[in-house]
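Removed: one protein chain of the complex. Kept in place: all other protein chains.
Chain IDs A and B follow the sequence of writing; residue 1 opens each chain.
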Amino acid sequence: MTMLRAERVTLGYAGRAVVHDVSLDITAGGVGLIGESGSGKTILARAFLGLLTPMAGNIWYGDQTLKKADMRKFRKDVQPVFQAEALDPRMRIGASVAEALPVRGPRAARARVPELLEQVGLDPGLAARRPHQLSGGQRQRVVIARALAAGPRLLILDEPTSALDVTVQARILDLIASLDTERLLITHNLAVVRRLCRTSHVLFAGRVVESGPTRDLLADPAHPYTRALRDAVPKLGGSPPQARGTTEAVPAETGCPFRLRCPLAAPECERPPVLRDVRGRQVACHRAEDVLVT
Amino acid sequence: MIEVRDLRVRYAGRLAADVPELDVGAGECVAIVGESGSGKSTTLLSLLGLTQDAEISGHVRVCGVDVLAASPRGLREIRGARAALVMQSPQSALSPATRLGVLMRRALKLHGVGRGADRGGSLDEIMAESVAAVMLDRTILRRYPHEISGGQAQRFAIALAIALGAEVILADEPTSALDVTVQAEVVGVLRRLREQRGLALLLVSHDLALISTIADRVLVMKDGEVVESGPAARVLTEPAHPYTRELLEALP
């Protein structure tokens, strides 16, 4: 059974919807949520963390909606890993990690904090430092240690490495891969998803446009946007990245949100596409078969 | 267009960048690769005399001007006109209450572009042409900075450079704040300008994959020093230095 599930959720701020009617399960083996700025991926993460109540639809935690669930248990089970800025600049590292311990108090902290720091590959001696005295990679490790302190079963990771240098990023990804928890990974970086997530969902303009096994999605995209995304990533020694169509088009009010940017747009794209099964995955595109062929 | 010999930049006695040799000719693209603290941005800024409180020694010529010996006035002549700097987030450098067209016109007038017969065409023609060269629509000139996307802002910055008659573009992580699909567009524009106008490009980036698709030559920097340099194809396929190898292996 999946621990956390979004059921037709619509999310937004101040009455304006940003994410429309999204359903997705956080399944085992890592789930990736891929999207660029404005796709709604971060707001979806906030909803999964119970920081934002959906305007419509429900977040299910086991067999209860988040509105009714035991939040103490939920907070213990589900923890976020934000970017390295997720540390209070005025708090010492040790205090930051200790705050996250389920059993609080100086004795528990003295025992557990060094263990947690070691678990994420940090010298326990860093506990006395403040965030600005650490490198970006070290800070990100502290953020992970803090999340682990609660003893979570699921980590929701929002761009955990995008602010880091590549060599540091690689080591943090190793650490995340070695952790014994379920994970929902939110990122724009396809390579990171490939490494850490068995299943992926591609988000465009607040809608899921393609879901399926990460490997299939990246090898053989069925949605033109997934393909554009993949092709735009520069490859070492490869040909220059290609911009397909314009990226500046505003999502349409009706019809397929991608149609103004889509090289395959056809008259039928004026009708909104629904998610349908195409070759082992779900795609919201009238022309998915054509995308797979070309 | 850019000629550097034995450049050393020090901050409070600490060596921040040491570049023995760096040349960029017209129509060439050279990239400086490195992680944070490698000195890559310091190197770039020192080429335009933009480093503050730094001691710089060596020999730097940009567009024929000796940067280290130049007067503030001489520097201003190359900076912004013949050699343009493109930064990571151009939007923050655009005055929010001014339409882009007005902004560009002011910049051109300030540099005396379109006055007399030094370069063909009226101001309007130059502006329209430069905006078209970065594949932006002319209507963008009527917009305000907050009404355009990051990719558009970055291309507008490049258009401004072209309108001012830039021969060299120095770009510091020009696409790392952008989405990948938008990045592709900006890189495409830079490549086109280089091929069609013989623009010289000096690019600073942490993205080896991106660099490999656009640069002719690469300098790899670490802790202020150039650890490896050479043709991009060679450095990125047969790295000689262990650090370059480490960078390549870290690529996800």
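Methods note: a residue touches a chain if its C-beta (ideal position, glycine included) is under 8 Å from a C-beta of that chain, and two chains touch if they have at least 3 such contacts.
Just so we're on the same page, contacts and distances are computed from a predicted model.
Name of the non-displayed chain as stated in its UniProt record, restricted to "Fumarate reductase subunit C", "ABC transporter permease", "Succinate dehydrogenase flavoprotein subunit" or "2-oxoacid:ferredoxin oxidoreductase subunit beta": "ABC transporter permease". Contact with the chain not shown here comes from a single listed residue; of A:M71, A:A108, A:A219 or A:V274, that residue is A:M71.
Remark: the omitted chain is touched by one listed residue; of B:V9, B:L22, B:V60 or B:V86 this is B:V86.
When the missing chain is restored to the complex, the residue among A:R8, A:K67 or A:R90 that touches it is A:R90.
Across the entire complex, the residue among B:T98, B:Q196 or B:T237 in touch with the chain not shown is B:T98.
Summarising the interface, chain A meets the missing chain with residues 46, 49-51, 71-72, 75-76, 78-80, 82-83, 85-91, 99-100, 143, 146, 150.
In this section, only the chains that are shown with their structure count from here on.
In whole angstrom, the spacing between the mean C-alpha positions of chain A and chain B is 33. Touching chain B in their complex are the following residues of chain A: 36-37, 136, 165-170, 173, 188-189, 191-192, 194-195, 228-229, 231-244, 247-248. Per the touch definition, chain B reaches chain A in the complex via residues 35-36, 149-152, 179-185, 187-188, 191, 206-210, 212-214, 233, 236-237, 246-252.
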